[in-house]
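Heads up: the structure comes next, in C-alpha cells.
Shown here: the complex without one of its protein chains, the others still in place.
As written, the chain order gives the labels A and B, with residue 1 at the start of each chain.
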Amino acid sequence: MKQNNFLKGLIKENPIFVQVLGLCPTLAVTSAVVNGITMGVATTFVLFGSSSLISLFRKRIPSKMRMPIYIVIVATFVTIAALFMQAYFPPLYKALGIFLPLIVVNCIILGRAETFASKNNVSQSMLDALGMGLGFTGALILISVIREIIGNGTFFNLHITNFKTLFFILPPGAFLTMAFLSALFKYIGQKKEKYYA
Amino acid sequence: MSSDAKALFVLLFVAFLSAFILGIIYKLTINKVHAQELRQKNLALLAVIPESGLKLVDKGKIVLFEKGNKVKYYAAIGAAPGYNSVLQIVVGFTLQKKITAIHILSELETPGLGANSEKPVFYNQYAGKDPQKIYVVKRNAKGNEINAITGATITSRAVTKSVRRACKILNKEIGNSGEAK
Partner (left out) sequence: MLSKLIIIAIGAILVNNFVLSQFLGICPFLGVSKKISSATGMGFAVIFVLTLSNALTALLREYLLVPYGLEFLETVVYILVIASLVQILEIILKKVSPILYQSLGMFLPLITTNCAILGAALIASLKEYNFVESTVMGFAAGVGFLLALLIMSGIRERLDMERVPKAFEGTAIPFVIAALLSLSFLGFSGMIVE
C-alpha cells in the first residue's frame, strides 16, 4: 500500500501522459533538457510542500474556503521557490520565465491537494506528492531530450550533432512531440492489456 | 453566517501568514540578487570597453571611463521590449559616440532563436558602428546595417532599439559639447 502511493505517479497515473494535467509548462519549458529538469524539480518542491501542509491541516481547513486557502499555500511555496532561484540560480530562473510563477495554476498541484492530500495522512500525502512530482519530471525530461536533440542538436547545451530542425524547438514541434509520445504511451498500454487479457 | 465568517478569517489569516513569510524570505534573498545584478553589470561594463585598467565613474545614467583625469570612453544601458521580455543592453561608446561593443545584460527570448542574440556572431556586428544609423536587415548587411538573427527579427530589432536608446541617454547626459553634466 505504501509503495503504491509513490509508484503510481511514475507511470500508471503519470500526470502528463495519463492524467493529461500540467500541460502548459510542459510544452513551454521542454525546448531544453536543463529547463525541463529545473521545472520538474521546482514543481516537485511546491507539490511536496503544499501537499504536506494541506494534509497536515486537513482537518482545520474550512471546506467552504478550501480552494482559496490551497491556492494561497501553493502560491506561497511557488514564490519561495522563485525567490530562492532568483538569488542562487539566476540563469535557470530566467530560463523558466513566467512559467515558474505559473506553477501555481499547474492542475497537478491543486488536483493532488483536492483528491489526495485533503483526505489522507501526511506521510502518504508526501509519498503521493513525490511520486507525482517524479513522474512529472520524468515526462519533462523525456520530452525535452527529444526536442533538444532533434531541434537544436544539443543535450544540456552541449553540442551533439549537426543535424537540427528548428521545428522541434518551436511550438508546433512541441505539440507534435506530445502527440507521438502520447500515442506511444497509449500503444504500449494497449499492448499490455492485450498481453494480460 | 458564523461559519462563513470563520472560514473567511482562516483565509485572511493564511494570506497574512503567507505575506509575512514571503516578506522575510524576500529580505533574506534580495541582497544576493542585488549583488548578482551589480556583478553582472560591472562585468558587462568591463566587457564593452577595449582598454583595461581604466577608472569607472558611475554617473547614474551613464558610466565614464577615465585614464588620469580624462574621459576616454562612455557606457550607457538601453532597454527595449523584445519578443518575450524587455531587453537590457550595455553599450560602450568612444568619445566620438561610435559603438565600441555591446553586451546583453538581460534577455528572456526564445531559446534557439532570439536567445542567439547572446552569440558573438550576432552582437559583434554592432562594434564600430554609428548608433544613430544602425538598421536591421535580413542579410548581406553593409555599412551601418545589422544582419538579423534568422527567425528572430523582433529580437534583433529590439537589440538595435536598445542600443539606439542607450545612445539617446548618452546624448542627453552629456549634451553635444561632450561635457558631463
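Assume a contact is a pair of C-beta atoms (placed from the backbone, for glycine too) under 8 Å apart; a residue touches a chain by one contact, two chains touch by 3 or more.
Bear in mind that the values here come from a model prediction, so they are computed numbers and not experimental data.
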- From the listed residues B:57, B:86, B:121 or B:137, report the one that touches the chain absent from this view. B:86
- Note on the structure: Among the options A:75, A:127 or A:142, the absent chain makes contact with A:75
- Query: Who touches the missing chain here, A:11, A:56 or A:102?
  - Reply: A:102
- Query: In the whole complex, what residues of chain A lie against the chain that is missing from view?
  - Reply: 17, 20-21, 23-25, 27-28, 67-68, 71-72, 75-76, 78-79, 82-83, 98, 101-102, 104-107, 110, 170-176, 178-180, 182-184, 186-187, 190
- For chain B, the residues touching the chain missing from this view: 15, 18-19, 22-23, 26, 81, 83, 85-86, 153-154, 157, 161
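Just so it is clear, only the chains that are shown with their structure count from here on.
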- Query: How many angstrom lie between the CA centroids of chain A and chain B, rounded to a whole number?
  - Reply: 32
- Please name which positions on chain A make contact with chain B in the complex. 31-32, 35, 60-62, 64-65, 68-69, 72-73, 75-76, 79-80, 83-84, 86-88, 90, 94-95, 97, 151-152, 166, 169
- Task: Write out the stretch or stretches of chain B touching chain A in their complex.
- Result: 3-4, 6-8, 10-11, 14-15, 18, 21-22, 25-26, 29-30, 32-33, 36, 84-85, 106, 108, 110-113, 151
